[in-house]
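Every protein chain except one is present and positioned as in the full complex.
Order as written gives the chain letters A, B, C and D; numbering starts at 1 within each chain.
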Amino acid sequence: MTTATEKSKPPRFGNAVLMGRLSTFGLGLLGWLFFLGAWYWAAEADIAPDRLFPGPDTVIASLYELLVEKNFAADIWASTKRILTSFAIAIAIALPLGLLMGALKVVDRVLSPLAGAFRYLPAPAFIPLLLMWLGTGEAQKIALLVIGVIFFLIIMIADTTRQVPKVFLETAKTLGLPNYKILWSVIFRYSLPAYIDLFRQMLAVSWTYLVIAEIVAATDGIGAMMMRAKRFVHVDDIMAGILVIGILGLLFDALFRLLHRLAFPYLHQR
Amino acid sequence: MTTATEKSKPPRFGNAVLMGRLSTFGLGLLGWLFFLGAWYWAAEADIAPDRLFPGPDTVIASLYELLVEKNFAADIWASTKRILTSFAIAIAIALPLGLLMGALKVVDRVLSPLAGAFRYLPAPAFIPLLLMWLGTGEAQKIALLVIGVIFFLIIMIADTTRQVPKVFLETAKTLGLPNYKILWSVIFRYSLPAYIDLFRQMLAVSWTYLVIAEIVAATDGIGAMMMRAKRFVHVDDIMAGILVIGILGLLFDALFRLLHRLAFPYLHQR
Amino acid sequence: SEPVKLSLFSWPGYGFWFIAKEKGLTEGLELDISIIEDPYQSFGLMTAGALHATSSTAEYGPIAADKDVGIKLVTYTNPSYGTDKIILAPGITAAEQLKGETVAVLEGGLTQIFMAEWLTDNGVDISEVNFTNLIMDDAVGAMVGGTAAAAEFWEPFGSQVLEAMPEATVAADSTQEKYITTALLGDALYMATEFLESRPEDAAKLTRAYFNAVDFWKANPTEGNKIIAKGLNFNVADVEQVLGKDGEILKGGIFVFDRKQAAIFMGLKPGTLPLNIASDGMKAHWDITTDWWLKFGFIDKRMPMEAGVDTTPLAKAL
Amino acid sequence: MTTVTSKPEISVSGLYVDSVHKQFRLRDGTEFTALKNISLNLEDNQIGVLLGPSGCGKSTLLRMIAGLESIEEGTIRLNGRVIRGAGADRAMVFQSYSSFPWLSVRDNVAFGLKGRGEALSLREGVVDYYIDAVKLTAFANAYPHQLSGGMQQRVAIARTLASNPELLLMDEPFGALDPETRWQMQALLLDIVRKEKTTVLMVSHDIEEALYLGDVIFFMGTKPGRVCDVIRPNIERNGQDRDALLELDRYRELEREIRAKMRSQALELVA
Partner (left out) sequence: MTTVTSKPEISVSGLYVDSVHKQFRLRDGTEFTALKNISLNLEDNQIGVLLGPSGCGKSTLLRMIAGLESIEEGTIRLNGRVIRGAGADRAMVFQSYSSFPWLSVRDNVAFGLKGRGEALSLREGVVDYYIDAVKLTAFANAYPHQLSGGMQQRVAIARTLASNPELLLMDEPFGALDPETRWQMQALLLDIVRKEKTTVLMVSHDIEEALYLGDVIFFMGTKPGRVCDVIRPNIERNGQDRDALLELDRYRELEREIRAKMRSQALELVA
């Protein structure tokens, strides 16, 4: 009874790896197309006046106009700079603290309850104090972005740091390394890829705070543009701003992923 | 040369477990005391006028006054209700989506790019649309809180779901369970403790959005109180609000931890 | 009929709606009052039909007309009589010294025009200072922190700043003749164009309700203030600081128009107004704000007043 | 007669693996042959052991039989039926502890039955029977984290047996246990298999284990994975003490033989 038909052999394509990539991409595109379609349809159907709920076509047109006629690129650049600067500062503070908290129990016990509570603090509530201390310029906006993300970063960096397998620590110990060297060459180095992943995720939180930061003493930036647009009820411009933030976010996400892949090949080649 | 002194035997206390707990608590308290001391000192030293940067004593006094004279308890209850309602709604939507994304590749590939991008969207930018569709009442505030947290939830639930060890899935498969049952009795059930942990962490994000949500069409709630206080430069009241949010946040954190401990003893008894 | 949705931001001068509602002065019209702190949010909602009326500062007419936002100014409701001030940081005594300095204003608000007028009058061009856009709540911090060399404040922010910085000086305020006679600084009632067109009778009733409330307040200032304080969740003292205790014009606060005074200012009736405020002053007001919005680049062209002002309901309310 | 290895006559009962190939597509797009032309036959109520060096495809073959890997070339039949996908007729015990940590021992054992919708009344007796068979009655209400590794593997075996499979597949089930526990488990398995008349196909790395348990030993080679030899120890185990067994000439001879084979294969690979 062994016939050829029983051997269920599906047809094979020339390059299955490529096909796999294409299908991943295709399905993602499908999701987006579906979303855009639903949006377009909702905008056409009269759920809300056009002016307040423009369709994707209108929004894209507005975005084009913003870029070509209103120097929106400068705003985008200003916002990007703010996000990157603030995030770098947040990391510069959170990394040593989180690393020490994750590595040393004493530090953890002293700082954890503090950082744990500070995490809940609503960043917008700090605006008056920041304005007073840092003025209306760049520093204040950046400080707000830092506050919005830093306590989460500290807690999560500490969590990540605690994941270092004991065997690596003990190996280094029995090889005679002093503790401060273990901190750097084992704990930090082992956790680095996980940190990068964490940064990727937390950068998204930073982007969500951008609008809040740029509304205060707004001069330039995507948030300031959206603020101006609101004054004239230009919802299409507001949505164009949202769109740009989403795209930038995805772009940085992709960059972080690429960095991860390049810097830590040993985590991707299994 | 074997003398008693060589056997370095540290003194032992009656109940070391209790001692350990006490020292954890003590160190945490130390951190807080240090922070409060620094705050008090900074407020006394004339970095800023008292009115704009009150010390902890003033803030506690204001909090007391708010509670006793201004029915602040009702505001706190209103805010807590909003947080809990919105978070429950967010979970109700995010959990099935995230679960399916984590369990089924097709769903993941369609939805991941969408949820990934939406994560970046600044919740405040949705306020005009929400006001338009949902009016100025409770629904609009809750929707904003939902939006603030839901995309992160979806992505992280999907991530968590992917962590289910293959061996559990394959065991269930070879025991003849249909896929929809595996989804529920293995994938969901295995991930449940991790979900609870995730919820604990994301609830913190919800609290940070409270102020933004309650500023719009403010009637009651901690955020509305802070908004009013801002009108009259009552920074002490603002800080009392921040303090209450921090305390509530920690309280819920502790509740979630307790729930985790009670519901999943098998993760805590090793 | 369907309830009327209206909004205001937390400011005692807009609190009369609570009196109208609580005292049943609306001729059966049901009022659905929301506190929306951001007026632009309210304007947006009005164009969407989700809101019918709002009380806000009196500068949005030309912008609405030019940007084709479906909103009309229905009546001017009150000038500021001292509640608005320009405050200079310690060490600054003259407008000259502000050249190159940072000045905090609410961009697109009357306070920006106030500041600009004052600077121009004192020989400083608006291009010579750096305007920074701050809402008033935030401007206090900037001023006290030393970032802003000058700023415009209304109460209670002005007194907060003076209290925190005793050496700061008041350079101008809205009691000064130039500002009070033109009623440059003040508030207005706006309605959605669509509402005005589809429910003209309700628009008239709503206008009437507002002035009924003002009448009630003038007759019972203590009770009126109490109702306003409760509605806004303010202390009565904070309300009194702006509205006064006796229902009269408050120097250092505002001058609440009754319906007759409003009609005179809007050009619907002949007559004279206290404090030498110009009769039929709305036209001049429209022109001044339009001039400045053109200079600041917020609007592209000069629109006739009829494009942004609709006095029909006020006329019916008299 | 198109293919060389196809067998025109196939008895109905037992496991038949016929000309099975398995290729994996690697990340870089190249194909890797994990199994090449595997044919084997395991009769009912017998214990078959797959023995061979690491990477020779033992797990892969077992997973194909279990329905956890797709079969693209060749056929696998159990009691006459061609295998397609996973099914409750073949259950698997894995090397790593696979007891569900959130379920008690009893619920773990009942898991398969419950998941397939068997009525509670029918379930109970079966579950208790198998818990007893693996000697865990005293621990029926305990949770996996309260058990030792050997006990956890016993839960996995009971769970698998409870769902009454025609073929029990085990991938190095005792590999993670210490020697004493391992010996106990081997004895327990022999005991159960004899009583339950189950057919078992298991993977092992361990010559002693293979000889002690196996009715048939499929000795596999690597690069590409293939069956090199089929050994039927024919050692009379009945009633024999394990230590006595180890002293038997037949046993020692087989051990030496297999060891030599493994050694020569290892050398071959190094060269």
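Everything below uses one rule, namely that a residue touches a chain if its C-beta (ideal position, glycine included) is under 8 Å from a C-beta of that chain, and two chains touch if they have at least 3 such contacts.
This structure is a prediction, so every number in the text was calculated from the model and none was measured.
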- Item | Selected from D:81, D:194 or D:256 as touching the chain missing from the view | D:256
- Query: Which one touches the absent chain: A:63, A:144, A:158 or A:172?
  - Reply: A:172
- subunit A, residues in touch with the chain not shown (by the definition above): 165, 167-168, 170-178, 181-182, 185-186, 189-190, 192, 264-267, 269-270
- Message: Contact with the hidden chain only, please: which subunit D residues?
- Response: 53-54, 178-181, 183-184, 205-207, 243, 256, 259-260, 262-263, 265-266
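The working rule: only the chains that are shown with their structure count from here on.
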- Query: For subunit C and subunit D, what's the span in angstrom between their mean Cα positions?
  - Reply: 84
- Quick one: which residues in subunit A touch 2 or more of the other chains? 48, 52, 128-129, 132-133, 230, 235
